[in-house]
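What you see is the complex with one protein chain gone and the rest in place.
Which chain is which? They are A, B and C, in the order written, and residues in each are numbered from 1.
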Amino acid sequence: MSYPKGTIVRNSTLTLVNHWITGLCFVLLTLSGLAMFHPVFFWLSNLFGSGQWMRALHPWLGVCLIVSFLGLFIQFWRDNLWNRDDVEWAKSLDKVLDNREEEVPPVGRFNAGQKAVFWGMALIIPVLFVTGILIWEVYFGDATSIETQRVAVLIHSMAAIGAILIWITHVYAALWVKGSMRAMLHGWVTPGWAHRHHRKWFRSLVASGSPGPTPDSTAKFRD
Amino acid sequence: MADLQSQDYIRRSATNLTPPSVRHHELEVAKLIDVSRCIGCKACQSACMEWNNLRPEMEEFQGAYENPHDLNPGTWTLMRFAEYEDEQGNLEWLIRKDGCMHCEDPGCLKACPAPGAIVQYANGIVDFISENCIGCGYCVKGCPFNIPRISAQDHKSYKCTLCSDRVGVGLEPACVKTCPTGAIMFGSKDDMKDWAGERIAELKERGFQNAGLYDPPEVGGTHVMYVLHHADKPSLYSGLPDKPHISALVGAWKGFLKPVALAGLAFAAVGAFVHSIVAGPNETTEADEAHARLEMEKAKRNGSAES
Amino acid sequence: MTNTWQDIKNANVVIVMGGNAAEAHPCGFKWVVEAKIENKAKLIVVDPRFTRTASVADVYAPIRPGTDIAFLSGLMRYLLTNDAIQHEYVRAYTNASLIVKDGFAFEDGLFSGYNEEKRSYDKSSWDYELDEQGYAKSDDTWQNPRCVINLLKSHVDRYTPEMVSRICGTPQDKYLEICKLIATTSAPDKALTSLFALGWTQHSVGAQNIRTMAMVQLLLGNIGVAGGGMNALRGHSNIQGLTDIGLLSASLPGYMNMPKDSEVTFDKYMETKLFKPLRPGQTSYWQNYRKFFVSFQKAMFGSAATAENNWAYDYLPKLDVDGYDILRAFEMMNNKQMNGYICQGFNPMQAFPDRGKIRRGLSNLKYLVVMDPLDTETANFWQDYGPQNPSKPTEIQTEVFQLPTTCFAEENGTLVNSARWLQWHWKAADAPGQAKTDLWIIAGLYNRMKAMYAKDGGAFPDALLNLTWTYADPHEPEPEEVAKEMNGRALADVNDPATGAPLLKAGQQLDAFAQLRDDGTTMSGCWIFAGSFTDKGNMTARRDATDPREAGIAPNWAWAWPANRRILYNRASANPEGKAWNPAKPVIEWNGSKWVGVDVPDYGPTVKPSDSVGPFIMNQEGQARLFARGLMNEGPFPEHYEPFESPSENVLHPKVKNNPAARLFASDKEHMGASADFPYVGTTYRLTEHFHYWTKHALINAILQPEEFVEIGEALAKEKGIEQGGWVKVSSKRGQVICKAFVTKRIKPLMVDGKPTHVIGCPIHWGFTGVARKGYGANTLTPFVGDANTNTPEFKAFLLNIEKTSAPPAVDVAQGPRDAQGVPKSLTKMGSL
């Protein structure tokens, strides 16, 4: 992928593709899951052709999601490790929300909010996967007791609601912080964006002369 | 929802609107299974297969008189046999016809996410409308009696319909009609309770002090009831639940979680919307770009000096 | 059945022994449940297994197979010693008071007159002492030690509760509880009904089993009354009808006898059929035998039967042996004394004992014809089906014909049920493919053979050529025509012999068998059916179910033989003065001028009570027989004999272990097992899910009980290391079955003569054809010996061994015949081998 001159690579092409597969799976799972969760959403089943199609697809989408999310996890887990900066950042959450980010202590590639989204999803998606397997009627309907499945379906629903809440935060944050969408659609950000939101990351790139997304990326910084 | 035109429904799965309720004066029916009269001949099973055109797979002999060995999509009723020896060593062969209990408060219907896949008629019959079934298996989890079974062929859920097609034209269910010893009776729920009372009195005379009616109030009563000689211990009869109820887990899932989750999602969405109005977008300013440029140039210079 | 199915509801106590009514006759058993509910009746079940009948019983007692006579003789002893008999009934209606000849004796297990070489009795001493007029002497005071009741008392005296328990393995307390309960029905207004079936008939003492219970019922005064009787629950839909019409080797229609070799002339034949009354004033209805017989011959041979040729007496074959029963037939086949065999809706490969012998017998035939709606084992006996039928087709020279027939749904006609009702049924559908009715097939064979004999002559063609065959379509008689023929009609105008008033016009259908004549002016194919199809129409098609007083009679539903009578011997329901024993449930009563009630009187309708005519009008005494005279082959009183294969000695008389009058072919003697090698008692039976060997073709029933198994108790299973549902090898001296085991609490070891005795239950339903899983058939194991009177095989008590085994290879359970290489064709077709 080519990038405009003077920009910083926020996400590699692999990351972009991986993210959007994950995102698409998640959205479809949300739509079908909600349709099966509450009658007011059942009309969403029409998006999948029929209720039967929706019921059949949902678990397979779940399998796609966990595989895809695993890719994201491998790419992101290191940059999402918690550190002291995150505590400081979190303390200034009010300033973040108030768009006074220049007053917020600088953070690395991801801020504490993004890390919370990451770890939240990293926790919930496996739970959804495991509980989803237990209630996957076609293949595993007879594998466990009905009581186990009742527990599973309750956890699955609660976990899904949690995941959707995180997702709403995630999507809103992407829309709110301008330039984020471009970072996820085209992979690059302006140096100013990086300086504003992820100054430590920006500085580490600058120091290493890397074009991003990580300081040890081999390509030379472009003029 | 053309099917609501029958105006016979009192409950419909995954439907929040109230079904037509003007024709409310319908006779509530019930099937009474008098276990003390049952000889375990399986005529009910045979008639059920015959009337409903069901022929489940022929299995192997598995060391029991239960054949097939469990309910399945083609076996809507099943005789279950329990050899029970009491404390005195007296042998009783407790034989029970298993199948849908047609609960007044059906757990399957409560759990079902597909609108109109499970309905309850005003006469009390709980019926699965296959056209609407999506095969999710939630009814299996909702049922306190472990009755519905999902077909591996068409991925739809099946169980006893109480022969709604026969009852609908004024006949009794096929199992009721065929029962050689009259162990299965059919009529209005009130009449069946009266008859059960007579039977229980007779059983007590014969020494079954704990004889009683199984019409569990935890599920609002059922439209299939049992007369048991040991009503104090229903589980003796091949695991008939002592206190059947819709699982608390299912209650939580289909009860409080639904509104709470909706509220949560709505709260999140509204919160985001409000924030976007109040705080506005978080935009990268020219100043940010300038700072960035400065730092980059500085680094570049340092870098050149070094080299 | 002496009574009707619905009449069971009138009983106060029901005993199911020698049968399993709930499983074999569920819809009839409803009336037992009805009796429990409406009449507060108690149900007693005596059976080696705790059956589904036992599951709803008030009292259940186990019994070792083949020891029922000991149990029931002990019961008689209990009734007699506790004076729990209905005195007035026994005195007036049974032969209790009659005095037996001096020569009659019983010693060491044998009655007087035994010939060991012939294995039969000279029965001349088994009779009454007669007075000058030829009437039996009687002592109503029962003082004479030779009167029947006293002989009976001393005969059953050996059957103490201890002895009964020792022989039967029944716990004494259960036994005595049952005796006590049964004794309550000796009250004149209380009735016991006995429901039995093959659990009593299929023994070497089968007929005596039933007779013993009949004696109990007579002592209790329960024959002829509502809710009483001896009720044989017959197995097949028209087994009663076929017996009525005489399709048995020694029978003619209406329970007349086939002539014997010794009865060389008609007069000689009639000599044994005189049935002179043995007590003054008795009816002895069989005195009309000649009328029945002549009318039958007129029906068979029409104008060819004349007074001059003794009504074509010579046209009938004469028997040189007691009967060519099925056991004899297959013995003859094994000895290559038979060439052809026709199986009409019958499957001897499954139904007869010692399947190996049956297969060998069929293999010796020149031709075998099988008429059946279904593909039977018999028709396929020559095919290699693996271990379940290891035949070698190329070595079997039998020509086999398999003719497809219609079934019940595809034809009209009457069937006779257990309660002797003739019920018409209507055709509902067309026959599948080229299937034809039995009437068409038999007519086809008849017409062909008649044409051949007419053209080419041959051995004695007269009977065949003169056989009445006046049907509108000689190739397929209409059922209505044949029904009318059996009912009979007047061949000339018939007048009342007393008044000379005209009774019947020539050609008119008979209304009753009383109209029959012995002068050739009437014909009737089956005299007991006279009245079933009259000029008023087809009585068997009547559909009025009204039942006055809900007595369980429904007199206008279909038609019952004889004379639409629903309860046999119903005169005995009233006391000698004509008042009902049980005023709440009268059957018939004397109203001062005639007998009236809910049923047709089994009695002269205007015979006054003061005439002292006995209620058992078919008997020469007019009374029922506690002492059978010469009518039973092994003795006038029942005696306990061990089954031919038995794990214990006969503790009553060790020297006479088995029924001394039962016939045992020499070759079968070698195939009897000893308890040293086969220590367990086997018994065969039906399960409620199946009907014999038919429903393995019906998918619904195959689903309900898919596979062959045996039932064993937990103790035996533990002893032999057999798991629930595990594979076992069950063997007798005659063969082996590999099937699954059902380990159950419902069979417990019985303490017999101090030894624990295990019972193995063998359901009979599986074979190598049909949709159910392939099985060996329990008759692989059963012995080839029959009852001394009926030659019904001893399926209910024999010896077995059982061993745990491993699952058979897939080829041995594969369905269908095998190819020349011995590979199941069903497997090669699927390509899995």
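We adopt the following convention: a residue touches a chain if its C-beta (ideal position, glycine included) is under 8 Å from a C-beta of that chain, and two chains touch if they have at least 3 such contacts.
Methods note: contacts and distances are computed from a predicted model.
Visitor: Leaving aside the chains you can see, what is the UniProt protein name of the one that's missing? Options: "Na+/H+ antiporter subunit G", "Molybdopterin oxidoreductase", "Sarcosine oxidase subunit alpha" or "Branched-chain amino acid ABC transporter permease".
Guide: "Molybdopterin oxidoreductase"
Visitor: May I ask you to name the displayed chains that the omitted chain touches in the full complex?
Guide: B, C
Visitor: Which of C:Thr160, C:Thr184 or C:Ser237 touches the chain that is not shown?
Guide: Of all options in C:Thr160, C:Thr184 or C:Ser237, contact with the hidden chain holds for C:Ser237.
Visitor: Among C:Lys174, C:Lys427 or C:Lys804, which residue is in touch with the absent chain?
Guide: The one listed residue touching the chain not shown is C:Lys427.
Visitor: Which of these, C:Gln402, C:Ser675, C:Thr805 or C:Ser826, touches the one chain of the complex that we don't see?
Guide: C:Gln402
Visitor: Using the touch definition from the top, which of B:Arg166, B:Lys193 or B:His245 touches the missing chain?
Guide: Considering all chains, including the one not shown, the answer is B:Arg166.
Visitor: Could I get the residues of chain B that touch the absent chain, sorted low to high?
Guide: Residues touching the hidden chain, for chain B, are 2-3, 5-9, 41-43, 45-47, 49-51, 119, 127, 129, 161, 164-166, 168-171, 174, 177-180, 182.
The rule is short, and it goes like this: only the chains that are shown with their structure count from here on.
Visitor: Determine the centre-to-centre distance between chain A and chain B, using the mean Cα coordinates as centres, and give it in whole Å.
Guide: The mean C-alpha positions of chain A and chain B differ by 37 Å.
Visitor: Whole-Å distance, chain A centre to chain C centre, using C-alpha means?
Guide: Roughly 83 Å separates the two chain centres.
Visitor: Just curious, how far off is chain C from chain B if you go by their C-alpha centres, in Å?
Guide: That gives a centre separation of 51 Å.
Visitor: Given the complex with chain C, which residues does chain B contribute to the contact?
Guide: For this pair, the touching residues of chain B are 36-43, 45-46, 49-50, 55-65, 67-68, 83, 85, 91-93, 95, 180-183, 199, 202, 205-206.
Visitor: Name, in rising order, each residue of chain A that touches chain B in their complex.
Guide: Contacts found on chain A: 35-40, 42, 45, 50-52, 54-56, 97-99, 101, 135, 137-138, 141, 146-147, 149-151, 153-154, 157-158, 161, 164-165, 168-169, 172, 175-179, 190-197, 202-203, 206-207, 209.
Visitor: Please output the residues of chain C touching chain B within their complex, sorted ascending.
Guide: Interface residues on the chain C side: 22-23, 26-27, 29-30, 33-34, 37, 40, 50, 52-56, 58, 688-689, 699-709, 723-726, 740-746, 771-773.
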